[in-house]
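Before I ask anything, let me first share the structure, which is written out below as structure tokens.
After this line comes subunit A, so read on.
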Amino acid sequence: MYYVVTTAILVTMALALTRALVGPTVYDRVLAVNMFGTKTVLLVAIIAFLSGRPDFLDLALAYALINFVGVLAVLEFFQKKRHFGRRS
Partner candidate 1 sequence: MKYFGLYNYWVFTLLLMIGLYAVIAKANLVKKLLGLSIFQSAVFLLYISMAKVDGGTAPIIQHADEPQVFSNPLPHVLILTAIVVGISTIALGLAIVVRIREEYGTIEENEIQARDRDR
Partner candidate 2 sequence: MWTAQLPALVIAGPPAAAPVAARRPGASWSWAFAALASAASFAIAMLLALAATEVTAISYAVGSWPPPFGIELRITGFSALLMLIITGASTIALVGGKASLDSDIAPARRHYFYAAWLLAVGGLVGIVASGDAFNIFVFMEVSSLATYILIAAGGNPRALPAVFKYLVMGTIGATFYLIGIGLIYLMTGTLNLVDMETRIHDVTDLKPIYAAVGFVTLGLVLKAGVFPLHVWLPNAYAWSPHVVTAFIAACSTKVSLYVLLRFDFMVFQGSLGGHDLQFAGFLMPLAVLGILVASAVAMTEGHLKRMLAYSSIAQIGYIVLGASLMSVSGLTAGIVHMFNHALAKGTMFLAIAFIATRLTALRLDDIAGIGRRMPWTLGAFLVAAMSLIGLPGTAGFISKWYLVLAALQSGAVGALLVAVVLVSSLMAVYYIWRVVEAAWSSTPGAEAAGAREVPLPMLAVLWTAALASIWFGLQPGLPLALSRSAATYLLGQLQ
């Protein structure tokens, strides 16, 4: 069953990557990156469990946190761009 879930996650990662590649807007790509990040968290959680090392769930936690900060950094980036764009 774990394998099925892992496969599903991998397929979804591929789909998210496709979305990130085709866009079309930058927001689609950010969405895809965010989705990709959460899928990585799930993947790591499952693999940690599969390989019998649940102590590695720390990694999944770290990924979840970093992913969130990454998305906020992107938003701040948009905001800054808009700000600078308007001034000039």
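One rule holds in what follows: a contact is a pair of C-beta atoms (placed from the backbone, for glycine too) under 8 Å apart; a residue touches a chain by one contact, two chains touch by 3 or more; residues count from 1.
Behind the choice of candidates: all candidates are chains of the complex that A comes from, given by their letters.
No experiment lies behind these values; they were computed from the predicted model shown.
Novice: Candidates 1 or 2: which touches subunit A in this complex?
Specialist: So the candidate in touch with subunit A would be 1.
Novice: Which bits of subunit A are touching candidate 1 when the two form their complex?
Specialist: Answer in residue numbers: 51-53, 55-56.
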